[in-house]
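Omission of a single protein chain aside, the complex is shown with its protein chains in their original locations.
Take a look at subunit A:
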Amino acid sequence: MAGADSPSAALRRRDLCARGIRLAGKMRSDVVDLLDAYVERQGLDASASVAAVEGVPPAAVEHWDEQTGTQRLLENLAAYRAFRALLAQMLEEQREQLGEADAALGRALAAVLLQVSAFAYHLEELLRLESRGPPSEEEDGPPPQPRGLFEQKLRGLGVLRELAQWAVRSARDLRQLAKPGPGAGSAPSPAESP
């Protein structure tokens, strides 16, 4: 495997970052559309404040600009692995609740789940380039199940909102990573704007 600072690793990192940024942009756009559809079909109030939901990784971060490249990747990866499990659970709940009556919502959820999985894979590849490798997935079991139908809906709202924020944050994180410098851990190739 090429060293983290080799020119080929730097090129691969830049390529992965550029593709990741595009994927994050598409993911955000799809999540925002899904959020609108979800709110409407679940009969929720779009402006409702949802308190931090257990198991949903918050995108909010302090001292974001001081994070190292590896920190960014690890936090992103942990988040998207969590979203993968949460979305899978939501998909299951949605099928049980509405069955075939709302196939469009189910398809949209499945499409976002696919993108989240793809993005998680992207992050794992980037971590491999850091000569660190991705951490193994924790065997904690599935995320906690909301008790009632209304709780399920509120959690779904919380999941999608945080995911939309994460998609924006991830694009910013990858742009930081793509910059040359100690924080990004990149090779000494000159920076180019993506």
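We take it that a contact is a pair of C-beta atoms (placed from the backbone, for glycine too) under 8 Å apart; a residue touches a chain by one contact, two chains touch by 3 or more; residues count from 1.
In this text, contacts and distances are computed from a predicted model.
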The complex's invisible chain, by UniProt name, from "ER membrane protein complex subunit 1", "Queuine tRNA-ribosyltransferase accessory subunit 2", "Ciliary neurotrophic factor receptor subunit alpha" or "Fructose-bisphosphate aldolase": "Ciliary neurotrophic factor receptor subunit alpha"
Option from A:Arg41, A:Arg95, A:Arg128 or A:Arg172 whose C-beta touches the chain left out: A:Arg172
Full-complex contact with the absent chain, from A:Arg13, A:Arg81, A:His122 or A:Arg161: A:Arg161
Touch criterion as defined above, residue of A:Val61, A:Ala111 or A:Leu149 at the omitted chain: A:Val61
Residue ranges of subunit A at the interface with the undisplayed chain: 25, 28, 49-50, 58-62, 64-65, 161-162, 165-166, 168-169, 171-172, 175-176, 179, 191, 193-194
